[in-house]
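For this view, one protein chain was removed and the others were kept in their places.
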Amino acid sequence: MATVSIRNLVKAYGKVEVLHGISLDVADGEFVVFVGPSGCGKSTTLRMIAGLEDITGGEIHIGGRLVNNLEPKDRDIAMVFQNYAIYPHMSVRKNIGFGLRTSKMSKADKQKRIDEVAGILGMTDLLERRPNQLSGGQRQRVAIGRAMVRNPAVFLFDEPLSNLDAQLRTQMRLEIKKLHQRVGNTIIFVTHDQVEAMTMADRIVIMKDGYIQQVGTPLEVYHRPANIFVAQFIGAPSMNMLPGTWTGGGVQFADGVGVKLPARKASEGTGVVLGLRPDDLLVTKEKGLFSGTVNIVEPLGADTLVYVGVNGHEVIAKASGREPPKVGQTVELSADAGEMHLFDARSGEALP
Amino acid sequence: MATVSIRNLVKAYGKVEVLHGISLDVADGEFVVFVGPSGCGKSTTLRMIAGLEDITGGEIHIGGRLVNNLEPKDRDIAMVFQNYAIYPHMSVRKNIGFGLRTSKMSKADKQKRIDEVAGILGMTDLLERRPNQLSGGQRQRVAIGRAMVRNPAVFLFDEPLSNLDAQLRTQMRLEIKKLHQRVGNTIIFVTHDQVEAMTMADRIVIMKDGYIQQVGTPLEVYHRPANIFVAQFIGAPSMNMLPGTWTGGGVQFADGVGVKLPARKASEGTGVVLGLRPDDLLVTKEKGLFSGTVNIVEPLGADTLVYVGVNGHEVIAKASGREPPKVGQTVELSADAGEMHLFDARSGEALP
Amino acid sequence: MANQDLAIKASTDTLFSGSSRQPRRNAGQLVRWLLLFGGGVLMVMPIVFMISTSLKFPFEVYNLNLIPEEPTLENYTYVLEDGRFYRWFVNSLVISVVTTASAVFFDALVGYALCKFRFPGRYLVFIAILSTLMIPTEMLVIPWYLMSKSFGWLDTYWGIMFPGVMTAFGTFLMKQFFETVPDDFLEAARIDGLNEFQIWWQVAMPLVRPALAALAIFVFLGNWTAFIWPLIVTNSADMYTLPVGLSSFGDEVDVAWELIMTGAAISTLPTLLVFLIFQRFIIRGVVMAGLKG
Amino acid sequence: VEIEYWQYFFEARLDAMEKLIENFEAANPDITVKMTHFPYDSYRTKVAAAIPAGQGPDVVQLFYGWLNDYVEAELIQPLPADTFPPEKIEEEFFPMVQAMRIGDSYWALPTAVRSLALFYNERMFADAGIENPPANLDELVEFAKKLTQKDGAGNLTAVGLTTGMTAQDHHWIREVLIPQFGGEPYVDNYRTVNYNNEAGLEAFTFYNDLQAKHGVTKAAFMDEPQAAFKAGRAGMHIDGSFRIGALEDVRGLKWGVAELPAGPDGTKSNYASYWVNAITSKAEGEKFDASVKFMEYLTSDEAMQIWIEIVGELPAKPSAAMTEENISDPVYGPFIKGLDYARTTVFANESAQRQVMVDMMQRIEFEGQSVEESVAQAAEEEQKILDEYYKK
């Protein structure tokens, strides 16, 4: 069990700086998820924590100890790689046992530990198989087992689920969550899938282009996104964004339609963007905020996503799954004022 | 534009039969999606339609013509591969133009056609780039462009989106749908992602182990699944399944709790399974169908998934995103009788 | 595809930066470098010696000193002034280039067919081709000679070239390389209406271009140094290849080693150039083969 | 008519032959001779591959030892007796040429022959205070001892006499030493080995003692005997006349030539070998006539003189060889004198028979076999080769 603390971490490959000084404190036993689009620096950060990449600037402390120049093996961490990195020529038992190579345990103790971990992961029957006899999900579990067997203070996961299909992904998500609840180690988890981030994290770190955009609990980042990027990145389908002008008491759109909002920290006449999640924008029978024509209908079962053309913008709204509107129909859309997000059009920052 | 009709299609690799005689009629201009778990034979079927695999038994007609022994190029089809299969050594223009190699158009006409397709796909600016200078989504569009450029009667797609990340996937889904609406070709689309299937298909074909399980519109397969397999495969998270006994007027569970249901075609005392979608199983304040203890809470933003232990079974239910229940809390679950599905426990068939 | 692309990109990145392995800047690294470099220098010592000998007068040849007491370019002028040398050089060049092109073409063709088509007898054909590696050339030259004679190929370029227009080694190598070309590329082209030959030529071949370069170097090297067959099949000094021509510096009683060394040094130059130009492809090419059984 | 002529590549031979062809063509304007040459190493292979295939020359150069094979395979034809009457040839040529007679006719004739002699390093002789080259075998050993040099660790740095079976020593033993010790290496027209006897043993023992007992030499010292001599690290060196050209090129080396040392009882012996020219069976009609004319010219005194001038090889006829000028020549003289008492051997398989000799000495050196045993074994092996060859 250990805290991880990152101070002004900078990483440059040659002249290209890819991390521009990020800072973060991870509490003991916390489950932190890094999300962000491809290439934003998530893996780089994780690999620097693991000790696989040189640190260009800044400091990393694990359990209070400065680890900048420590070998990975001395950092008391374990890592699960995106492509599993399990050895194709070794049985599951050997793969899991590989993490114990350097341990001073007796042979019998090692076997016991391996059996224990296999038990937790439900793969006792598979111990003698080779990786090519395993399904994707089972392979992933082997990789996790190899990390678990050493019982490190900090687990690092780099997109461990992105190679799995939807069903398996959901299942593994759950298993990792359970694992965390059981053993309570600190976990840092990288993904670009915001559903994973939302469902697993104690706290989410949203990155973009080598900068941290927001750090917060899943509900915080969902309900109080710090800026347009976070607002659009979290939640699927993405938040609808409608540019307009702040009138003091609401937002005025180009087409004359206006929306009333409680006072915000913005001067009148500023360009703003109104953000509305599709989940909060409902197709109603009564008169709503806007009306528009249905372009596309996506039935999801319980609900239906409706793409509605509203004065040149296309917004996504939700309708019931039972009686979805038809393409071409004109519908009314309404939303609760509490669920409306306002951002500065220039800086993209939220206007609270 | 053409119909596709498949009669008793059988495929065997050596002695192993992987398709056991499937039949299907695809109407002109229809968008049909094949779904099913990995290895069920979706790709095999598609490849036989394309003319890339030998037909072991049965017949395939495209546009009324028997094509069993026709070369792919004579079938008036185009195919988009899972991994795009765009040539790394050719520019985007050449890649797209590749489909026109054998066409008798004049050179100028070909260039015009390429520009036209690039226009539709919004990649006019990218025409001179090499594939390694493109993002994943752009590559996918090149692959689609190469298929489109020949304007074939039938488009075949084999999991074209499964390598893309969640955001891109949603976007591409839309583009393909729009393409279909615009050009109106017949489309056969393979995926193992049921969300894709639900949102895109006119009709869904659900396969398992080389057999077709059900063919129907998205709403049909969601609301009237033909059997347990289909019921669990469609919809995420999966439908909860509770085994019990048919009492004539309802289902009796082992623990004594009972649920009333309208009459079904089942004799009293038959083993049945009650199916309840998480989306339809709501956490309520009042007394509901069952009560149980919350094991895990997964906030999704608007909603929250709650894993509830109900007498030894774990079921997934939905709660609001704003005030989710806490782990360990006892909650009540209720569902609408109209949303309950009943299956024969032995055969797995739906009991309507 | 994405993954594979990344892998290819990664491997090229590492190629051009020299190594992907984390450099540990410590004494160990320096020792390793010194040992490797020293080993490399030892490796070329015989070659340095060859060059040194080529710069000696005959009387000094047997003194085995590395630095000639009286360095001279006389051997080079002697060899180069001999009008026949250019003729031999050109012969070798023509033959090596043409044979290389042909071998690369056919080896790739056969390798592709053996790798990408399923047909009865595939394994047999493969083993049969491989088995041709097991007969020493010396045993083949007499039948070849008789054959050349009856076809009138003696003392012609074609006569020198024909045994080398396809090679079993190259076929095996190319078969391995084509294993790495995903079938999807070929199937996509099939759907686009290309015939199998066009698919091979327009789609598969460009994808293994690095491999072709690697094979070309090996084949070129083999032809450039071939001796026994060119000797047997040529009749006139005008048709000699470089190795055959150079071997006439040895005679019944004595061998003019300084001239042999000079000739060897000169004839190593083209291969060295070919290697330096293509050496990056050798590694990339073989990486692509992945050498999977 | 154009006729084709093949020989192996050796620059001086080429020059000489060009000159001969030039003269010949001037004398016979209706005939052209096309000469082709091949590297020495592979000449035999080349000829063997080409002629059976019906390819190749009208007149071909062959080593005398190959003759039997070619005759038997009917690849060459006898020289017409009217132009080359056997009696006349036997009269004019050195006697060893008789090996070229099979039945009633001659099948091939040389332009030039070679023999052995002793090369010595004049500077080393002077340093060791030796004035004359050794006249007999005892002197040879004595001088060799004086010429041998060793370093502090006892390693040889210069040998008194080079030895090496792979050079000419097998001839020196077989055709020179054995007769000098009173033996006859072969009997029965070269079909029976005859050195496994007292004389043979004495000869081999003498040779072996040079290294084993006297320590004046080392087999394969500096890899090749002539290399050691060229590098000035050998006092004496027995070699053929063909070596002259190569030694002339070596700067800073002063050397002399002497006749081979005489045997214990003063017997002189020498070995001669030669390349011959023959007309292949391919030559017919006017080509045959032209070939005969060409052969005639090649065996003329004039051709022989040109040959010795350019190539340095000895004329095959006493009339051309034993001129005053040639005999008194300090370099050619000893070789030519040697021709007088030179003998030759008809080989069944020259390289295999040499290999037997090589192996015999190496068995003694590396495996410690006694000379008697080794000689007995060698005799047996060589007899087997001969039997096999002549059984047909």
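The letters A, B, C and D name the chains in turn, as written, and every chain counts its residues from 1.
Following the convention adopted for this analysis, a contact is a pair of C-beta atoms (placed from the backbone, for glycine too) under 8 Å apart; a residue touches a chain by one contact, two chains touch by 3 or more.
The rule we apply is simple: contacts and distances are computed from a predicted model.
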{"item": "Chain left out of the displayed complex - its UniProt protein name, from \"Lactose transport system permease protein LacF\", \"Phenylglyoxylate:acceptor oxidoreductase\", \"Glutamate mutase sigma subunit\" or \"Protocatechuate 3,4-dioxygenase\"", "value": "\"Lactose transport system permease protein LacF\""}
{"item": "Displayed chains contacted by the hidden chain, counting the whole assembly", "value": "A, B, C, D"}
{"item": "Full-complex contact with the absent chain, from A:Ala2, A:Cys40, A:Ile77 or A:Val259", "value": "A:Ile77"}
{"item": "Contact partner of the left-out chain, one of C:Phe85, C:Trp144, C:Phe185 or C:Tyr240", "value": "C:Trp144"}
{"item": "Where the unshown chain meets subunit B, residue by residue", "value": "51-55, 68-71"}
{"item": "Footprint left on subunit C by the chain that the document does not show", "value": "7, 10-11, 14-15, 17-21, 23, 29, 32-33, 35-37, 39-41, 43-44, 46-47, 49-50, 53, 62-64, 106, 109-110, 112-113, 117-120, 122, 125, 127-136, 138-140, 142-144, 147, 162-163, 165-166, 169, 176, 196-197, 200, 221, 225, 243, 246-247, 257, 260-261, 263-264, 267-268, 271-272, 275-276, 279, 282-283, 285-287, 289-293"}
{"item": "In subunit D, positions touching the absent partner", "value": "44-45, 48-49, 51-52, 69-70, 72-73, 75, 151, 153, 155-158, 164-167, 218-224, 231, 233, 349, 351-352, 355, 358-359, 362-363, 366-367"}
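As a working rule, only the chains that are shown with their structure count from here on.
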{"item": "Fewest hops from subunit B to subunit D - one hop per pair of touching chains", "value": "2"}
{"item": "Subunit A and subunit D: spacing of chain centres that average the CA atoms, whole Å", "value": "92"}
{"item": "Averaged-CA centre spacing for the pair subunit B and subunit A, given as whole angstrom", "value": "25"}
{"item": "Overlap residues in subunit C, where contacts from two or more other chains coincide", "value": "none"}
{"item": "Interface residues, subunit A side, partner subunit B - complex", "value": "37-38, 162, 165-167, 170, 174, 177-178, 192-195, 198-199, 218-219, 222, 234-238, 277, 279-280, 296, 298-302, 305, 307, 321"}
{"item": "Residues of subunit C touching subunit B in the complex", "value": "1-2, 4-5, 9, 182, 184-185, 187-194, 198, 203, 206-207, 209"}
{"item": "Interface residues, subunit C side, partner subunit D - complex", "value": "57-59, 62-63, 141-142, 145-146, 149, 154, 228, 231-232, 235-237, 244, 247-248, 250-254"}
